[in-house]
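Excluded from the complex is one protein chain; the other protein chains are retained at their positions.
Showing subunit A:
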C-alpha cells in the first residue's frame, strides 16, 4: 500500500441498462436482459440510450443546445462521476483536477449530407456542390458539437474541471490509453486527481458506417457477444453508453475522507500483430504478467464480438480455467472508446459490492459465488490495439 496508489472514488456510467451505478448493479442481477432497438437502424440491432433528463447534469439549456448527443452523454456521465466522488461543485478541487477523455468524432448533419449525396447523382461538379451546400446549410456551431476535443471542452464549461484537458482518439484503444495514462501520472506524482472516461453514441448512421466500411457489424438479429454468427456479418452489435471515473492518489482521497470503490492495479496495453495467433499470444502474455500479481477470479471482458479479436480473447481467457468471464457487450453493445472505462467501472463495482455478476450468457459464462478480490478488465479493439488491467481492493 502506498500513498500514490490509484484509487477509484467516483463512477458515472450510462448505457441502455440505465443511468448510474445503482441502476446498473440492479439491472445486472438475476438474468440480465438486453434492451434493444431492432427497428430504427435495421438491419442493425442497437442498444439505445435510455431516456435522459439532461438538465440533471447540464442545467443550462444553452449548453445543451451547443452539444450533439455524444457530447451531452459524456458531459452528463462525467457529472455523475463527479457527483459520486463528492466533487461536483467543489470549485477548488475541480480547478486542479486533470482530465483525459477518449473520444471519437461527433455526429454529422444527416439531412445536409443526404441532400448533398442526392444532388451529386445529377451533377458532376461535386467540389462546387459541396461548397454550395455546406456554406449555406451547415449550422455554424455544429462543428464544435462534432469536434473530438469538445467533449472535454464541454465538461470544463459545465462542470468546471480545468486542471488540464486532454483528448485521446483511436477507438477502443484510446479508452485503454486514457486510463493507463491517468493512472501512471497519479502513480508517478504527476497528478493527484483525474477525471477520465469516454462516451459513445451509436444512434447515428455515420457511427454504423464507420464499422461497416470493413463489414464489422452483425446484421438482422441479436445474440450474446460470445455467440455472434459469421453468416450475419462481422460480429459487432453496438450500443450507446458512457463511463467516467474519478481517479485519485490514495493520499488525496484519504485527506478528504473519501472511501474508494477499488484500486487500479497494473494496466498493460499493446498493439499486437493480429495475423495468425499473434493476438491470442499477446493477450496470453499480458494475462501471465497480471495473474502473477494477483490471480483474478473474475474477468470483465470488453470483447466486441468482432470475430477474430473475440475468438483470440476467448481463447486467451479460457486458458485461465479458474476465471469466470463476463462479456458485458452482451448487455450493453459495443461502446467503442468507452469500452475500457466501462469495463473498469463494472470491475470496481464488483470489488466494492464483494460480489460477482451473474453470467450474462449462461451458455458461455459460469457462475461465481466467491467475492472477487481482484477483477480483470479487458478491452481488445475490434480492429487494433488491446489492453487489460487489474482492479483490486482499495
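By our rule, a contact is a pair of C-beta atoms (placed from the backbone, for glycine too) under 8 Å apart; a residue touches a chain by one contact, two chains touch by 3 or more; residues count from 1.
The definition used in the following text is that contacts and distances are computed from a predicted model.
A.B. asks: I want to check something: the complex is missing a chain, and I'd like its UniProt protein name from "Elongation factor 4", "Formate dehydrogenase major subunit", "ABC transporter ATP-binding protein" or "Beta-ketoacyl-ACP synthase".
C.D. replies: Options "Elongation factor 4", "Formate dehydrogenase major subunit", "ABC transporter ATP-binding protein" or "Beta-ketoacyl-ACP synthase" considered; the missing chain's recorded name is "Beta-ketoacyl-ACP synthase".
A.B. asks: Quick one: say which of A:205, A:266, A:284 or A:358 touches the chain that got left out.
C.D. replies: Of the listed residues, the one touching the omitted chain is A:205.
A.B. asks: From the list A:22, A:132, A:221 or A:370, which touches the chain that is not on show?
C.D. replies: In the complete complex, the chain left out is touched by residue A:132.
A.B. asks: In the full complex, which of A:148, A:310 or A:329 touches the chain missing from this view?
C.D. replies: A:148
A.B. asks: Could you list which residues of subunit A touch the chain missing from the display?
C.D. replies: 66, 99, 103-105, 108, 110, 113-114, 116-118, 120-121, 125-128, 130-132, 134-136, 138, 140-144, 146-150, 152-154, 156-157, 160-171, 173-174, 176-177, 180-181, 184-185, 188, 190, 205-206, 208-210, 212-215, 217, 233, 269-271, 381, 383-387
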